[in-house]
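My questions will all concern the structure given below.
Only one protein chain is missing; all other protein chains are in place.
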Amino acid sequence: MNHVKLLFFATIRERAGTRTLEMDIPEDMTVQGLKEKLANDIPALKESMLSVLVTVNREYAFDEAVIPPNAEIGMFPPVSGG
Amino acid sequence: MNHVKLLFFATIRERAGTRTLEMDIPEDMTVQGLKEKLANDIPALKESMLSVLVTVNREYAFDEAVIPPNAEIGMFPPVSGG
Amino acid sequence: MQPSILPTIFSITEDEIDLNALLSQVTLPSTGAAAIFTGMVRGETRRGDAHDTDYLEYEAYIPMAEEKMKQVADEIRAKWESIEGIAIVQRIGKLYPKTPTVLIACTAAHRDTGVFEAARYGIDRLKEIVPIWKREVSPDGQFWVEGDYIPKPGE
Partner (left out) sequence: MQPSILPTIFSITEDEIDLNALLSQVTLPSTGAAAIFTGMVRGETRRGDAHDTDYLEYEAYIPMAEEKMKQVADEIRAKWESIEGIAIVQRIGKLYPKTPTVLIACTAAHRDTGVFEAARYGIDRLKEIVPIWKREVSPDGQFWVEGDYIPKPGE
């Protein structure tokens, strides 16, 4: 299993009810797999997982990417700074 | 005769050796006529009068314009602010 | 000019944005022109859904936001090689109408080699890829402002 740290922001943070979450995931889990796991484990995030942006180690990551050990994973809606 | 006040700036001021000059000019004198008078009266300005910008009462004025009484006349090279 | 001596400033801050200090930090002896963009909290919006705003509350994924600001600066330098200094600053926290919230400053020797275009590019890219979000609080309630840009692989 790989240990990873999740960071939630904006609407995702509010729906998750927490800023961070640490968990162990299978070594071959992809971004898509992680989104499915969260949609399943945290019902409040189910809808958000359809449109969430995901980052792995502070770079945007896409569905097929495999998550490395000790990854820092960000999850958030499209950005709206400025 | 019309009384007018001349204001010189930048290179024109340096060549004229003064910032201001008051004089009486004929009532029908044009900008062109004034430039010719200055080229004649102040030899140091003769060359400058070929390319000088002239303003009458703070608006750009051109050769054929007749100078009104009590005009404030500016004379200077192309501007270079900024 | 060696890229290594060209000033690049990027920060996420809760403090007031000081334009005088930032401009000074991106001015070199060879600098003759600066284009600066700032965004402010609009208290009264007319375009689209006309409404008033009490305040905005910003949050950021700070370490990633700083890395993405660095990337925006690198993209600017790749597009406009004349650019000397770049500052990219986002203020976060609770911000009220008329308050500057973001600044992009680009300097160069002359005004005609891309400073305006570079500053415009900088604010457009910040709003696409830098992880910052704002929640708007108005007399009618509150809502998260969401962008519409989906980053592509490599962005």
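A, B and C label the chains in the order they appear, each numbered from 1.
One rule holds for everything that comes next: a contact is a pair of C-beta atoms (placed from the backbone, for glycine too) under 8 Å apart; a residue touches a chain by one contact, two chains touch by 3 or more.
Predicted model, so just to flag it, every value in this text is computed and none were measured.
Visitor: Shown chains touched by the missing chain?
Guide: For the complete complex, the undisplayed chain touches B, C.
Visitor: Using the touch definition up top, pick the residue from C:I9, C:L23 or C:I62 that touches the left-out chain.
Guide: In the complete complex, the chain left out is touched by residue C:L23.
Visitor: Pick out the residues on subunit C that sit against the missing chain.
Guide: Interface with the chain not displayed, on the subunit C side: 18-20, 23-24, 27-47, 97-98, 100, 109-111, 115-117, 119-120, 123.
Visitor: Which residue numbers on subunit B touch the omitted chain?
Guide: 7, 9-11, 53, 55, 58, 60, 62, 74, 76-82
One rule holds in what follows: only the chains that are shown with their structure count from here on.
Visitor: Which two chains have the most C-beta pairs in contact?
Guide: Chain pair with the maximum contact count: A-C.
Visitor: Which whole number of Å gives the spacing of the CA centres of subunit A and subunit B?
Guide: The computed centroid separation for subunit A versus subunit B comes out at 75 Å.
Visitor: So, what's the distance in Å between the C-alpha centres of subunit C and subunit A?
Guide: Centre-to-centre distance between subunit A and subunit C: 26 Å.
Visitor: What positions in subunit B touch 2 or more of the other chains?
Guide: Not one residue of subunit B touches more than one other chain, so the list is empty.
Visitor: Pull out every residue in subunit C that's touching 2 or more other chains.
Guide: Residues: none.
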